[in-house]
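Sending over a structure as structure tokens; questions will come in a sec.
Omission of a single protein chain aside, the complex is shown with its protein chains in their original locations.
Presenting chain A:
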Amino acid sequence: MKLETNGVLALLQYMSENATTLLGLTLEHIIMVLLGLALALLVGVPLGVLSAKHERLASVILSAANILQVIPSLALLALLMMFLGLGFKTIVVGLFCYSLLPIIRNTYVGLKEIDPHINEAGKGLGMSNWQLLVKVQLPLSLPFLMAGFRIAAVIAIGVATLAPLIGGDGLGREIYAGLNMRNSLKIYAGAIPAALLAIIADVALGKLQSKLKNKHNKPQPEQKQLPLTEQDKAMTA
């Protein structure tokens, strides 16, 4: 199928004519993804924390999440459908399963990456374990968590296009409709927004991630090369 100039025009025309439907599908797509991600955060972050605190649990939790991740998406959705039936709920659970591993693993790595001296300082100053986690460890591992969230989001947006196969909605509906009707306009009208969604999510979350990372770590020359402060100069003079 070649998309020529009048093809583009035709697509734009189709899209503007069906704007309400397409926007509705896009919105639905986004809602599915967000719900799946929210659930994954809700479950994944605590599991990540648990893994970081107990090395033995870590291997169990991480391999379980890993197994979930390697099941092909269509297979996983089909399996879920057998237990949960058709519909929106099933696809959200599927997205949740797919988002779990990046979030658990990155929470775990983020916590493990914290300089042990920071933890010691917090403890020595009189923070309880909970305070240390909430006030110090989680904020510090946020850039890592964000990276995991970004991966999860991009995967989820892709997997969500399979929703129609198990009775869900979203941009996938337009794509499958196009496939069934051999209507390339419909396929483009579904696939392009889905791809854009993934790209936008990736870029936006990437920016957020680097912003978080750089917020406290301004590029700094080696300590020894630091210019002397006025006070230092006065002292050495």
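The rule is short, and it goes like this: a residue touches a chain if its C-beta (ideal position, glycine included) is under 8 Å from a C-beta of that chain, and two chains touch if they have at least 3 such contacts; residues count from 1.
One rule holds in what follows: contacts and distances are computed from a predicted model.
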item	value
Choices "Quaternary amine transport ATP-binding protein", "Gluconate 2-dehydrogenase subunit 3 family protein", "3-hydroxyacyl-[acyl-carrier-protein] dehydratase" or "Methionine biosynthesis protein MetW" - which one is the UniProt name of the chain not shown	"Quaternary amine transport ATP-binding protein"
Identified contact with the non-displayed chain, of A:L79, A:V109 or A:M127	A:M127
In chain A, positions touching the absent partner	115, 117-118, 120-128, 131, 136, 139-140, 142, 215-218, 220, 223-224, 226, 229, 231-232, 235-236
